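A single protein chain has been omitted; all remaining protein chains appear in their positions.
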Amino acid sequence: MVNNQSNSNNPRLNYDFRRKKNAEGMRIQVATFTLMIFFTVVSFVAVAADFSKWFVIPFILLLAVVQVGFQLYYFMHMSEKGHEAPSLFMWSGITVAFVTVLAFMTIIWW
Amino acid sequence: MSTIAQKRGFASTIWDYLTTVDHKKIAILYLIAGGIFFLMGGIEAMMIRAQLAVPNNDFVSAGLYNELLTMHGTTMIFLAAMPLLLGFMNAVMPLQIGARDVAFPFVNALGFWLFFFGGLFLNLSWFLGGAPDAGWTSYASLSLASEGHGIDFYALGLQISGFGTLMGGINFLVTIINMRAPGMTYMRMPLFTWTTFVASALILFAFPPLTASIFMLSFDRMFGANFFNVAAGGNTIIWEHFFWIFGHPEVYILILPAFGIFSEIFSTFSRKRLFGYSSMVFATVLIGFLGFMVWAHHMFTVGLGPVANAIFAVATMAIAVPTGIKIFNWLLTIWGGSIKFTVPMLYAVAFIPSFVAGGVTGIMQAVAPADYQYHDTYFIVAHFHYVIVGGVVFALLAGVHFYWPKMFGTMLSEKIGKFTFVFFFIGFHLTFFIQHFLGLMGMPRRVWTFLPGQGLDAGNLISSIGAAFMAIGVILLLLNVVITSVKNERVGNDPWEDGRTLEWAIPSPPPFYNFKQLPLVRGLDAYWLEKMEGKTTLTPAEPIGDIHMPNGSFTPFVISLGLFIAAFGAMYHVDDKAWAIPVLIGGLAITFGAMAYRSIKDDHGFHIHKEDLMDDDNEDKGVKA
C-alpha cells in the first residue's frame, strides 16, 4: 500500500511535511469557501436588484456552475489524484443530467 | 452442490442461501428466481398466443388480456432477463478478472433480495385484486385511469426491485475497477467482463430516471400529487420521456451482456482469439454512450416536432455502426476457426442472422416518417422479439449450457440440449417472423382479439403454433436440468476443453475463495496462454497466504422485507384503511433499523488461514464450501 508518497525515509520529516501540506490545503479550502459565499451573495443581490432577466438568469446559472465546480473539485477533492474513476462517472452522470434537463426544457410543452 | 446439501441438511442449506454473501451462491439464487419468473412470463405469453390463435376468441377476457400482456412484458424484462443476466455476471465476472469476491458482498446479497421481494410483490397482484394492465410502459394517461391496485403493484414492485438492480450495477463497476488480478489490465479483460462493465454503467445512469418517475407515478396514484394530471397543470408526456430515458438504455443493459456471452462462446468454440478485440471494446462503449441519446425514437408519433424527430432518427441509425462492427467481428472470429458445434455454439451461430433481422427492422423504424406506419402494430412486436429473444434469450440459453458446468460442476446433456435448440429456434422464427407481415397488414398490438376474414387468421395461427414449439424447447431444458442433476457426473476445471479465460482454470464449482493464490495475468485469454505453453495451472502472483473473507448476513433479507411490508402500507393507504399508514411506517422502520444495525455493528469478516489452504491441497478435494 503506497501511503508514504514523499521520498524521505525520516518519518518525522514526512510527518511535518504532511501536516504542513494539510494545513496549506485547508487554507485553499477556506479561500474557496470565501469565494463561494461571495458568489452566493452576488447572485442574491443580482436578483434583488431587479436587473433584466436576460442578464440575471445566465449570470446566476454561471455562478452556480462555478460554485458547484468548487464544491466538487476542492471540497470533495476531485482535483486530487486517485479521482480518475470518480471524475469519469461524475462527468458521465452530468452529461446524462444535462441531456435530460435539455429535453425537458424543449420537448415537453410545445 | 447437492453433496453439500445432503451433508448439511435441508434447513441449514436454506439458511445458508438466505444469509449468503458469496457471489457464486447469489448467482444461483438469481438463476433460480429469474428462471421461475421466466417460466411465469412464458405462461403468460402462451395464454396471449392461445387467445390470438383464432379470430374472435374468448379464451380470456379483454381485461385479463391487458393484464397478461402487461405482466408478460414487465416480468420478462425486469424479473427474468435482467436477473438472469445479473446471475451470469455474478457467477462469471469475478472469476474472469481473478477476484475472490465482488467489491461489496453484502450489497450484492441486498441487491438480490430487493429484486426478489420486488418481483414477489408485483406478482402478488394476481391474487390481490388484479394485475397491472397499462402495458409494460405504463403510460401515465392510461395508468392513472386504471382502476384497482394493479398499477400500484407495478410502481411499488418495480421501485423495490429497481433499487436492487442499481446496487448490483454499482457493485460490479467497483469490482471491475478495483479488484482485477495483477496484470489484468482493462484491455486484457474478457469481453463478458467488458460488457458487464458497460451495462453496469448504463444501470447506474438509467435507473435513477426510472426511480424518479416511478416515485411520481406512485405519488400521483397514492398520495394525490398531480405530475401527470393535465387538469391540475401536469403533463403526461413527462412519464413517457422518463420511461424511455430509462427504457432505451435498458434494452442495451440486456443486449450488451448477451453480446459478451456470445463473444466468449465464439472464441471458445472457434478456438481462436476473438477477432478485433479492441474494436469490440470500442463498439461496446460506443453503444453504451449512444444508448442515452436515442430514447425519443420510441416517441416519434407523440408529436415532438420534425426537428426533434430528425435528431433522434439520425442518432438511432448511428447505433447500427458499432453493432455492425460487432457482427463482422464475430463472423471473422468463426472464419478459419476450428469450429466445434456444441449447444452454446449452435445458439451463437443462430443468433447472428436472427439478431441481424431484428436490427434491420430497427433501422426501418428509425426512419421517423415510416415509423408512423409501423407504430403500435405487430411489426413492432416482431422487431423487439427478434432482438430480445433472438439476442438476449438465445444468449441466456447459450449461457445456461455454457456456464452450467462451472456453476454446478456437472454438464447439461448435449443431446437434449440440441433438441432444445431445434425446437426453440424453429418455434421462435415461426412465432415472430410472420408477425412482421401481420403488422404491415395493420394488426394493432395490445388488442385482445381480431376479426375473421381480414387476412390475419392464418398468420396468427402459425404464430401460436410457433409459440408451442418454444414451450416444448423450454420444457426439454427443464428436463435436461433434472436429468443432469440426478446423474450428477462431476467434471473437471475445463469441461469444454477449450476454455480461454481464468474461470476455466479453477475447479467446477470453484472453492468459495475462488483463487487460492491470485493469478498473474499475462495477456488476453490468460488461461489459453498458459495452456499454449503446456501448463495446466495459472501462474500465481502471490505466495499462499491468509485470505480475508466476508461474513454471511441475514440483514439484506430483513432490509428488503421491510420495504416489501412498507409497500403494502403505501398501497392500501388509498383505500383509507386504518392500518395502512402504520404498516408503511413499520416497514420503513424495519428497513432503516436494519440498515442502522448494519452500520453500527462492526463486521470485519474472517480469515482463512494458510494452513487450512494447504490442507485442502493434501486432501486434493479442490471444492470446499
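Note that the chains take the letters A and B in the order they are written out, and that residue 1 is the start of every chain.
Basically, a residue touches a chain if its C-beta (ideal position, glycine included) is under 8 Å from a C-beta of that chain, and two chains touch if they have at least 3 such contacts.
Simple rule for what comes next: contacts and distances are computed from a predicted model.
**Student:** Determine which name in "Cytochrome B oxidoreductase", "ABC transporter permease", "Acyl-CoA desaturase" or "DNA helicase" the UniProt entry assigns to the undisplayed chain of the complex.
**Tutor:** Spelling it out: the chain absent from the display is recorded in UniProt as "Cytochrome B oxidoreductase".
**Student:** Sort through B:48, B:110, B:173 or B:199 and give me the one touching the missing partner chain.
**Tutor:** B:173
**Student:** Write the list of chain A residues that the hidden chain touches.
**Tutor:** Given the touch definition above, chain A has residues 1, 3-5, 11-12, 15, 18-19, 22, 25-26, 29-30, 33, 36-37, 40, 43-44, 47-48, 53, 56-57, 60-61, 63-64, 67-68, 71-72, 75-76, 82-83, 85-86, 89-90, 92-94, 96-98, 100-101, 103-105, 108-109 touching the missing chain.
**Student:** Write the list of chain B residues that the hidden chain touches.
**Tutor:** Residues 103-104, 107, 166, 170-171, 173-174, 177-179, 204-205, 207-209, 211-213, 215-216, 219-220, 223-227, 229, 231-235, 238, 242, 245, 596, 599-600, 602, 604 of chain B touch the chain that is not shown.
The rule we apply is simple: only the chains that are shown with their structure count from here on.
**Student:** Chain A to chain B: how many Å between their CA centres?
**Tutor:** That pair's centroid distance is 37 Å.
**Student:** In the complex, go through chain A and note every residue touching chain B.
**Tutor:** That would be residues 85, 89, 92-93, 95-96, 99-100, 103-104, 106-110 of chain A.
**Student:** So in the complex, the part of chain B that touches chain A is made up of which residues?
**Tutor:** My answer: residues 173, 177, 201, 204-205, 209, 235, 237-238, 241, 245, 292-293, 296, 303-305, 308.
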